[in-house]
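The structure that follows is given in the form of structure tokens.
A single protein chain has been omitted; all remaining protein chains appear in their positions.
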Amino acid sequence: MTYLAEGTKTMDSSPRRSGLATVLSLLWADKFATLAALFLLLLTVTCLVGPSLVGDAAGGINFAGRNAPPQFGKGFLYILGGDNLGRSLLARIIVGAQATMGVAVTAVVTSLVIGALLGLIAGYRGGLVSDVIMRLTDMIMSFPSLLTALVVLYVLGPSVANLVIVLAITRIPVYLRTTRAEVMEARSRVFVTAAIAMGASPARVLFRHIVPIVLPTLLTIAAVDFAAVIITESGLSFLGLGIQAPDFTWGSMVATGRNYIASAWWLSFWPGLAITLTALSLNILASWLRIVTDPQQRWRLEGGHRDD
Amino acid sequence: MTEPHTPLLAIEGLKVQFSGPRGVVRAVDGINLTVERGETLAILGESGSGKSVSASVVMNILDMPPGRITAGSVRFEGRDLLAMPPAERRKINGSEIAIIFQDPLAHLNPVYSVGWQIAEVFRIHGRARDAADAREKAIALMERVGITNARSRADQYPHQFSGGQRQRVMIAMALALSPKLIIADEPTTALDVTVQRQILDLLKDLQREMGMGLILITHDLAVAGLMADRVAIIKDGTIVESGGIREAFTAPKAAYTRQLLEAIPHVERTRRSGEEGELRPPLLVARDLTKEYQLSRGLVGSSAGTLRAVDRVGFTLREKQTLGIVGESGSGKSTVARLLMRLTEPSSGSVHYRDRNLFLLRGAELLAFRRDVQMVFQDPYGSLNPKMTVAEIIAEPLAIHRDILPRAQWRDRVRELLGLVGLKPEHAERYPHQFSGGQRQRIAIARALASEPRIIICDEAVSALDVSIQAQIITLLADLRDKLDLSYIFITHDLPVVRSFADEIMVMKAGAVVEHGRTDDLFLRPRDDYTRKLLSAGEIPAWMQRIETVGHPGAPRAETRNAP
Partner (left out) sequence: MRFFKRSLFTLLSMAGLLLLVFFLSRMTGDPSYLFLPLDASPADREAFSRLHGFDDPVYVQFGRYVVDLLHLDFGRSLSQQRSAMDIALEAFPHTLKLVSMALAIAFAGAILCGSLAARRPGGVFDRLISVLSLTGASTPDFWVAIILVLIFAVSLGWLPTSGVGGPSYWVMPLFVLALRPFGLLGQVVRGSMIGALSSPYVKTAYAKGASQAKIVFVHALRNSMLPVITVAGDLAANLLNGAVIVETMFGWPGIGRLMIDAIMQRDFAVIQASILVTACAILVLNILLDIAYVVLDPRVRHA
């Protein structure tokens, strides 16, 4: 058995393990990624179940608890303190999670689907169609997304639907460009040419050969983008053009707290921290995904490597 | 040698390890080498043998980590390079020992001019008065290595030169300070065959003129035979044979040496289909096939001319026949392959498959064509989808052409095909990355056979493989042809390889056919100058041709023409 290249590969006779088991062991190999995944799991559960548990505490006005500092005295709901109207911050963060996540998930899924589809078409077909799509994308990308969002929301009115639409449209280019680049790269690979030479239909080539290559990168981008959308939406809410009262997201909570920086810092701190931790978890997970999906790097996580 | 004498370079007991994902690999496991002034030592080995690692150690450019030198010494004129302090070691590189790399495009900095990079050697070692002086010296060097218009070309960038010229630039850089030792690491592998001889001749001239020691690292026995005085054959990190080159090749002591010698395409060991003189029915007929590309410039789109990639090519491929298409890069042979597979449309001309015009086929007929004509590609790493199992890869033609075999029988068919190409049934559930290059080509061949084709087009199918593996794959292809009545179109740049395998050969240059004839006629009585050039460039030195099947009578031989 000859070596493939300068001392790096021998023949490996181990069969693959089941998909899920592999993923979990790869995850465990990177402790930060494990933490991130757990945090996101907790967050998801909170979003789904949380509001029904603590909803009342988030809504009811309680003058006695106005700007209450974090404490254990008033029961566990107030360990993060109370806001300017005395409502439990913890409860509001839990309820706000649903709104924040809801907007983000919708925007990301929409832009991913549309962006990926357009990218697939642009990358596979090439030619005029591709050029036109790319030029439109470049146009959207060249102007700061926040400013575009501001203007559009101003003109059309800041409803939740408009917010999601604006966020989705400004993110589409990211997915589109990446998908197109990946599709073009995959298209030039020899095994794709081989499939076409064997008589495979475009559909088969796309879904059997190209999509499996593109998908991992797409998921990685989606994770990073998710974080970016949350931060953008928070920024918009902070500036007053996002979700409008009485609905609230973490961003608008930070905005409210801004007026009380000196007296009650916890109003802005905890919601902001929630945003940061969520974005951080997503970025860490994206980083992990990048290593896992790159065959060159993946060995760092497999079975641990031995130094001599 | 009875008196104490210091060789120019002496490597003793060198051991180098790499730590990687699957543990520790011993790339070099105790080698001893010497080189004298004025002599050429060839280090001969296949990929992964450790030859380039050794060169990297001598030049102090090994990546450490992941590499590590665990034992040994490298003495240059008596001084141990490995034990030297870094500043002193740095002074030797470029001025006393220099290296010429394999791939000149990658090894030249793309953002600086060629003249600047050559002049840099002078500047680093303080051998020029100023920048202008260094530039003059660089220009003189460029002229010495045979680059015309050196003065104006010195300001150009690497991408503006051809492959051969870039290698001349690298040679110029190596020669700049008249080093005592030059290492040439596969200096001609990335170049066209006709250019290869020029570069090798240049190196030989320069060595004679300057009297330096030359270490030539190569996998090509003919190159070694041409250039070297002594040879060291390296396998798996150890030297299995060393000594004067003629002795080593005519009376090899190691089995591996014999294996390498046997793999040289030898005129005696041909595997042609035998039945000459019989005109079998034509399968594929090309007439005046032409493909032109428009070269456009800028946004305005006015074309700067057309490029004729394929220029009125014509031939007839009959049943059970093997046609070889030989040419260097830019000859158009790969474009012809793409046209024949209908992966691209011609500008004019036609191809008829069984009397039907290939480019007019549609629907079911086109699909039938794609069943009958399959292709094996050059790149064994890229031609298999890394995410599919071997079974899925081989069965893909069955999945595309549902009428060949019902799904239930695919498993058995896959096993049968694996057996045909010399692989085992349990390989079906593994993934491509678990196999070597030669094995992957076997998988690609199995895939090509799945749809029971009539014609297989091999586009440089063995070019990326080691020499000994090449011989195995060609033997496999010949066996399959005999068993399954296949026709082949074998495209290559390597004339000797195709001599043993093809009935007819077509030589292409710049898109056109310059010569076309039966193999023996072409080799013995070439009519075109270019064919003659190719032949002499690929020629094995005379003294090597006389080596008989380098075996003892009992050694297994490939069958000759007259075998049943």
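We just call them A and B in the order they show up, numbering each chain from 1.
The definition used in the following text is that a residue touches a chain if its C-beta (ideal position, glycine included) is under 8 Å from a C-beta of that chain, and two chains touch if they have at least 3 such contacts.
Not measured: the values here are computed from a predicted model.
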In the whole complex, not just what's shown, which of B:L8, B:I92, B:I233 or B:I325 touches the removed chain?
B:I92
Hey, which of B:A106, B:A251 or B:L343 is the one touching the hidden chain?
B:A106
Listed in rising order, the subunit A residues that touch the chain left out are 135, 138-139, 141-147, 150-152, 154-156, 227, 231-232, 234-235, 238-241, 251, 254-255, 257-258, 261-262, 265, 268-269, 272-273, 275-276, 279-280, 282-284, 287
Quickly run down the residues of subunit B that touch the omitted chain.
59-61, 63, 90-95, 98-99, 101, 103, 106-113, 120-121, 124-125, 157, 159-160, 170, 173, 298-299
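By definition in this document, only the chains that are shown with their structure count from here on.
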Measuring from the mean C-alpha position of subunit A to the mean C-alpha position of subunit B, what distance in angstrom results?
46
Subunit A residues touching subunit B - in the complex, by the definition given at the top:
1-13, 15-16, 189-191, 193-200, 204, 209, 212-213, 295, 299-300, 302, 305-308
Name, in rising order, each residue of subunit B that touches subunit A in their complex.
17-27, 46-50, 52-53, 68, 236-237, 341, 343, 366-367, 370-371, 374-375, 377, 379, 382-387, 396-397, 400-401, 429-431, 433-438, 444, 447, 451, 466, 469
